[in-house]
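Comments concern the structure below.
Every protein chain except one is present and positioned as in the full complex.
Chain lettering (A and B) follows the sequence in which the chains are written, and residue indices restart at 1 in each chain.
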Amino acid sequence: MRLTLHVWRQDNPTSKGRFETYVVDRVSEHSSFLEVLDVLNEQLLEQGKVPVAFDHDCREGICGSCGFVIDGQPHGPLPDTTVCQLHMRHYTDGAQIWIEPWRATAFPVIKDLVVDRTAFDRIIQAGGFISVRTGSAPDANATPIGKINADLAMDAAECIGCGACVAACPNASAMLFTAAKIAHLASLPQGQPERFERVVNMVATHDDELFGHCTNHGACQNACPKAISVDYIARLNADLRKAATRRPGSDA
Amino acid sequence: MELDAKIPDGPIAEKWGRHRFEMKLVNPANKRKHRVIVVGTGLAGASAAATMSELGYVVDCFCFQDSPRRAHSIAAQGGINAAKNYQNDGDSVFRLFYDTVKGGDYRSREANVHRLAEISLNIIDQCVAQGVPFAREYGGHLANRSFGGAQVSRTFYARGQTGQQLLLGAYQALEKQIAAGGVKMYSRHEMLDIVLVDGRARGIITRDLVSGQIQSWAADAVVLATGGYSNGFHLSTNAQGCNVTAIWRAHRRGAGFANPCFTQIHPTCIPPAGSHQSKLTLMSESLRNDGRIWVPQEPGDTRSPSQIPDAERDYYLERIYPSFGNLAPRDISSRRAKEAVDEGRGVGPSGIGVYLDFRDSIARLGRNVIADRYGNLFDMYRNITGENPYEVPMRIYPAPHYTMGGLWVDYNLMSTIPGLHVIGEANFSDHGANRLGASALMQGLADGYFVIPLTIGDYIAREPLAPVNTEHPEFTRIEGEVRGRTTALLETDGTRSVRDFHQELGKLLWEYCGMERSEAGLRKALLAVPALRQEYHENVKVPGSASDLNQSLEYAGRVADFMEFAELLCIDALNRDESCGAHFRVEHQTSDGEALRNDSEYAYVAVWEHTGTSSAPRLHKEPLTFENVPLSQRSYK
Partner (left out) sequence: MAAAIRPAERRSAAVRSSVGQKIAMAVTGTILLLFVIAHFVGNLKVYMGAEEFNHYAEGLRTFGSPFLARGQLLWLARIGLIAAVLVHIGAALSLTLRSRRARDVGYRKTESLAFSYASRTMVWGGLTILAFVVFHLLHLTFGTVHPEFVHGDAYSNFVTGFRSWPVSIAYMVAMVPLGFHIYHGTWSAFQTMGVNNPRYNAWRRPLAVTIALIVSAGNAAFPMAVLSGLVA
């Protein structure tokens, strides 16, 4: 099939970006969206042009490297799917496709479709962990964890840190990402001791990184390739409320 | 290069304990005076960096992805082994040790494997304490499954995302230490060389992938945790960025490379759909429990599967291995599939692939039971291929998956370069000639959490290290070499793309040094590879500049190193004139196509010393002795 791609090109963080239009012929319907960009890049190479930069690694929908906005939808039109797992059979021959990087002040563009997502790492640094020295752990079965809670934690822990939630949110809020980690750790007994400091610190960092606030639009959930639910945001809000109302020490 | 494995003496079960006592310790107050470089943030690297920083060492940590959390470990699906014996089904440290040595077809070091089995217990405890959401029973206790044909249920798992959850645990521990200031993290930095001063590893050279800046980093010790080299085959189940660069560059500086030819092929992957293909996706082996593998009897039969009557189908595994049938071991079923394809009986648009058919089991058990067991796998397959496995048979084909070979290390995980330590898939690991399922994650975390943090102290405490900083001329010199290499790639300005070359190299290796290896084939490869490498340096086309984000340049550098490494891979395969584990030399097989070992001549680790790009590498041997697991031949009859 033949596709017309309008791709955001930007040489560096400071330069002004623009859309450039390329036509890619003989695209196999079996190839993934990233493989189409591979083909485009080979093509650009032949024409002596600079290939399009985009983040990717596993190409299995698990590492969270890939991601850009296709026709206004982060990760493209398919629900619960990353761009590396989006296959061209979902497009029609002759389609016009607009490709843009994640747009958020907290995710400055580095080049073309590559953005800087290290703000996510800093949110985790603020408390997205359980403090346990290597070697100091009790036997793994010492604390039984009900299947329900274990599964809840797992649902939240599925977040791959891709940033699509931020890209989709009208406020460019990272609340879904933050909430997923809060919920993962708060669902487990091991996560209780640090629970309330964790939520306050992570939200404070979230704000400092210039992410927007959450006004419960729900667009993040629809864009999330792992279908992380906004219910976790309610959970985060509840924990933050408790952090404000409960006396430290009387926690959990 | 002399090889001293430094294996502690005493009975196998006491070696590690005794060694822990005998190792020298670094005074707590002095630890913060010592800087350690960790390259890689996979399970091995992240756990090592976090733990060493907890102990007080100053750690500089590097990865080429935009975040440490994206290391390739994230893709591991199946699970992680541990001899917890929670199922009370007769598992024990010794049994895990025994299975692993046997699974490695007697080409691994007993002492290391036993330590691995011992530590497996602590790993699960550590991960649970970190909040890794392992699967659980309704009673709240941890669930286990049996994996990769093991007789006991010792595999712990988190849905189909075990690697992801374990890595997030290690990543979060790492981020905690970063916040505490103990670790400086440099993501989007690629290590392009190591620096030796007075024969010791004292630093590395990196390229900042965003600014293009070439930079030197000095330390008291260097730890490589840079993963495996399956991508040498171009198409593999590995992530796009996986490479041999870090360990290859270390090899060129004097680190012995052990058993490079021990590479594992996974039988059940989704076949390539065309030339655009960039990676192959792994499908869990469990599918073979209920799927029947077949190809048309006649070559070039292009009818759709449904139109091929049973009489004209060849269920070849069931035919050749009546007792094991479709559950024949990884390497055997892989080789038979390739055979069928080579005979022109392959299926699918590309003719590369065999059918994995669920028709009969759906008829027998009903669609729901099958959906229950494999629902998510079927969805994954459908998403990628657009075909519905409930109606048309799946197409599968083997793909390179894991590399047992790597840099040689002693019991302390130190390479033949003093101060250069290697952990995880990057070292010639504890898996011998073949890795059992769910044991790589175990090894990565054992090395990172529990071994290297102690042995690095022993190294630092033993020898007083002269202070070294990046002003040292060696750093300037090697920085220069690195710059030279990158600019050379850019200035070649030929006509062929890097991907094009990589594809050709991959084809060569797959054809002659893949599942089946023969002397004739390997000799062909040994002529073709150097020629291809020469053309590469004369005719590769790399666009863009060296002074900004240039993914083509990154790729070009990695392929350049694969081009050099590929030769060593074939040399080792040619030298190992026996079949063992995943290394199959057609000249050596039993009547029923089984790998035929030659213990009297090849019960050793082949360690290669680099002598120059144009001169042949020198072979050193570490003999292997088996005092606890009697040598025996496996049989699937």
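Note that in this section a residue touches a chain if its C-beta (ideal position, glycine included) is under 8 Å from a C-beta of that chain, and two chains touch if they have at least 3 such contacts.
This structure is a prediction, so every number in the text was calculated from the model and none was measured.
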Chains shown that the absent chain touches, full complex = A
Touching residue (missing chain; options A:L45, A:M88, A:A106 or A:L188) | A:A106
Options A:N12, A:T81 or A:N237, residue touching the unrepresented chain | A:N237
Residue, one of A:S32, A:Q85, A:Q125 or A:S187, that touches the chain absent here = A:Q125
Hidden partner chain, residues of chain A it touches = 19, 69, 71-73, 77, 98, 100, 103-106, 122, 125-127, 168, 170-173, 196-197, 199-201, 203-208, 210-219, 222-223, 230-231, 233-241, 243-245, 248-249
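One rule holds for everything that comes next: only the chains that are shown with their structure count from here on.
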CA centroids of chain A and chain B: separation to the nearest Å works out as 27
Of all residues in chain B, which touch chain A in the complex?
-> 47, 50-51, 54, 65-70, 72, 74-75, 84, 86, 122, 124-131, 133-142, 158-159, 161, 164-165, 168, 171-173, 175-176, 178-179, 185, 187, 210, 239-241, 273-274, 276-279, 281, 349, 383-386, 449-450, 453, 497, 499, 541, 543-544, 548-549, 551-552
Could you pull out which chain A residues touch chain B in their complex?
-> 11-12, 28-32, 34-36, 38-39, 41-42, 44-45, 48-51, 53, 55-60, 62-65, 81, 85, 87, 89, 110-111, 114, 116-118, 120-121, 124-126, 128-141, 143-147, 150-151, 153-154, 157-158, 160-161, 184-185, 188, 190-191
